[in-house]
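We show some of the complex, not the whole, and keep each chain where it was.
We just call them A, B and C in the order they show up, numbering each chain from 1.
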Amino acid sequence: MSDPIIHMENIKKHFGNVIALNGVTFDVRAGECHCLLGDNGAGKSTFIKTMSGVHKPTEGTISFEGRELSFDSPRDAMEAGIATVFQDLAMIPLMSVTRNFFMGREPTKGWGPFKRFDTEKANATTMEEMRKMGINLRAPDQAVGTLSGGERQTVAIARAVHFGAKVLILDEPTSALGVRQTSNVLATIDRVRNQGIGVVFISHNVRHALAVGDRFTVLNRGQTLGTAKKGEIDASELQDMMAGGQEMAQLEGSLGGTV
Amino acid sequence: QDIVVVAHGQANDPFWSVVKNGVAKAGEDTGANVEFRSPETFDMVQMSQLIDAAVNQEPDGLVVSIPDADALGPSIQRAVEAGIPVISMNSGSDVAHELGAHLHVGQSEYDAGKAAGQELAEMGGTKAICVNQEVGNVSLDQRCEGFAEGFGNPVDVVPTQNDPTEVQSKVRAALESDPDVDTVLGLGASLVGEPAVAAAEALGRDDLLIASFDLSAGFLEAIADGKAAFAIDQQQFLQGYLPVTFLALNAQYGLMPGGDVPSGPNLITQDKAAQVIELSAQGIR
Amino acid sequence: MNTDATQMADERIKSESFATRLMRRPELGAIGGVILVTIFFLITADRTMFTLSGIMNFLTPAAQLGILGIAAAMLMIGGEFDLSIGSMVAFTGLIFGVLAVNMELPLILAIPLTMACAAAMGALNGYIVIRTGLPSFIVTLAFLFILRGATLVGLKLFSGGSTQLRGVRSAVEGDFLTPIFSGDAFGGLFRWLAELGVVEKFGSGMPKVPGIPVEILWFIGFALLATYILLKTPSGNWIFASGGDSNAAENSGVPVKRVKISLFMLTACAAALVAVITVIDAGSTDARRGFMKEFEAIITAVIGGCLLTGGYGSAIGAFFGAIIFGMVTIGLTYTNFDQDWFQVFLGGMLLLAVIFNNVIRKRVTGER
């Protein structure tokens, strides 16, 4: 298999006296979907934030395409070709959908001092990309703050997919999505993976993970619990690992495997 | 010798910066260690605290201005009781002795306003505006009151803020909306006098009588050119210089003049203006 | 793997020193600034600044400012501003003056009436903000002008044309409430201490410090009360919640409107308290009382660690913020710096004090 695009070695991250990550090693290769799984508070979001330049790791090294480097800002990571859907979506509620979509990477027309934001093109692109994900926006200039939870999440995903160059990181992208939108997102992951992009996919839904994942890494309380390839592990094993090895609630029996 | 001056006007106010220059000069001449202090705005409460702070240091002399005897009285009395010789300056001539000050150097704002009013009425003014850039500052209010008294004819007070452009527009507005106004009195030369002259020019009104309290080089030039009538000078340099000198002499030899020193008013008209310009530009007049 | 996770102990938490835990509290951060400023003045200022009388001297303005600052801090924590504080000091000063001098009411009536009037104005402010949804900045700004102007008009009316209303001292003299709002407390104690020689005396034998100015006691009392309210009562929780996110608070059942209106009333009453204290102390009131105090109050709150966006801050922080501000403004007069440089120093000291706070806190708590 190809060399990893990103390789994160023994990453530790402390917030004041809180140890969020305590030595996590992880990599993602071109054309694969690597699922990052784990209990709530395991450190998944913190980990992908160090990967996309939001946090600086307290310890540990990041190599991108073989070279060791450190991202100073999310913009650096983005320019290197990493697109991320954050769990909190990183959207500005007061701004329109289009402006959020292109935030930081606006298309322009004209030249020199007359270079300006190409609103028509941006609007058209936004509507189109959203439609692909199964959402029909009323108007591209609607404020993001007035969108429903799922609509908002779809904007963030469509944006990341649109700009994803080498690595696409998705932190629980389907949590607020309806069934149709979810299946669109999973199909999209499949599509971009086939285009040779590396995907990091975080989810609490075992089925979603198994449907698109090539490898599965489970985090627990800030540490790696292990990595498995597709086919090496089945749903219930994975589910047990994700629960941190602890018992499910009593309802378990009656809900059998429904979670 | 340590001598402290506590004034109600700020160091960046053109009028008070001249007082402060006088204080500094006196310090130089007498060899006394002088300090000039003032609250950041016209704030009687803070000023009384500054006096208290000065008294705590037990200087050899204290110079204060007294725009509000009620508010400052206790602090001044505390100084007197602590045995610190006090001289008042600028405002407070009426209460200085009552509070235990040795003497007062300055002019009564009210009287100065009155003198200006009489002069302008004599020059033919019939309806006037008094442009006050800091309404609520009691000494400025008194100037307007005195002016109204001396002028005898109708006087409108036009309140403005501390911005020459705004003052110019307001003066212009006042002149335009009431063409009968033929007299303008400003309470500060650079802040009101100069913009008033500019407003008159913009309106093409060369019949206006413009006068202003205090001096600024620009306004003096306007007087010299005949664009303005006169400036009311209270020679505030003296208000800074004399009390410090008196107190220094008092500390050294126990000398003290026997009565108040009136430093003004002093009308600067066209014939005198030219000589004063240079001194004004240096912050002496 | 930790199968023991149902227990409280957590391997993912480093032990924390006492200092760290202490510095984590926003209010205590401001102490760093106080210490820095104290050291600065110990070096540069005349030694009389830190005698008992010197300390009282800079604490008095700090106390007056602090009462406003603490109220402003509570309002800011609740997510709103009040720019009319300063004008409110002037306006309620006028009301109080008129009630005491022109109407000759005893303090037991004049003060509650003044407070009631202030509370009504505060409630009006709050009501307009809540009702129109306009930012409180602009609404209270309008009241800044309106109250300032009304004060001028009122003064002229009641003083017969002057912008100063005098004679308050003689009007309230002998009133049994006067010692609570003016002058110095524990006078007897201090005279006794002066006789013993514990407290410094002037040459005339008078103690240099006649007592503790009552505003300092009010200041301390108010700071304690505000802290108690903010940290220990349900209302405090509501204030933080309203400021943190008024929508979320409303949705969680916090009566946001009532909280905000009450805070506006509190701020106005704090202004009225300062007005009463200063008017009795000064014996007069004029049209420029309280000028710019709204900004100083906000500055105080911000130095004390309040966020302008609301939902974060403390009353104790504002307490120390007021002391820093008072020390810097009065302290510079004890030094030999030229008055011309005053503002440069004031700005520099403020900046240094807050940066120092910040650095210390980050260093100690290990934030990035």
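Keep this in mind: contacts are C-beta pairs under 8 Å (C-beta built on N, C-alpha and C of every residue); 3 or more make two chains touch, one makes a residue touch a chain.
Small disclaimer: the values here were computed from a predicted structure and weren't measured.
Undergrad: Write the stoichiometry of the complete assembly in this structure file, using the chain labels as they appear.
TA: A x2, B x1, C x2
Just so it is clear, only the chains that are shown with their structure count from here on.
Undergrad: Among the other chains, which touch chain A and chain C together?
TA: none
Undergrad: Give me the ID of the chain with the smallest distance between its Cα centroid and the all-protein Cα centroid.
TA: Going by the distance between chain centres and the overall C-alpha centre, it is C.
Undergrad: What pair of chains has the most C-beta pairs in contact?
TA: So the pair of chains linked by the most contacts is B-C.
Undergrad: Measuring centre to centre with CA averages, how many angstrom lie between chain B and chain C?
TA: 33
Undergrad: Distance between chain A and chain B based on Cα centroids, please, to the nearest Å.
TA: 71
Undergrad: Which residues does chain A have that touch at least 2 chains other than itself?
TA: none
Undergrad: In chain C, which residues are in touch with two or more of the other chains?
TA: Touching at least two other chains: none.
Undergrad: Which of the residues in chain B end up touching chain C in this complex?
TA: Touching chain C: residues 11, 20, 35-38, 40-46, 48-50, 52-54, 56-58, 68, 70-71, 73-74, 81-83, 134-138, 141, 145 of chain B.
Undergrad: Inside the complex, what are the residues of chain C that reach chain A?
TA: Going through chain C, the ones touching chain A are 1-3, 5, 11-16, 20, 365-368.
Undergrad: Which residues of chain A touch chain C in their complex?
TA: So the residues of chain A in touch with chain C come to 14, 16-20, 22, 56, 220-222, 225, 244-246.
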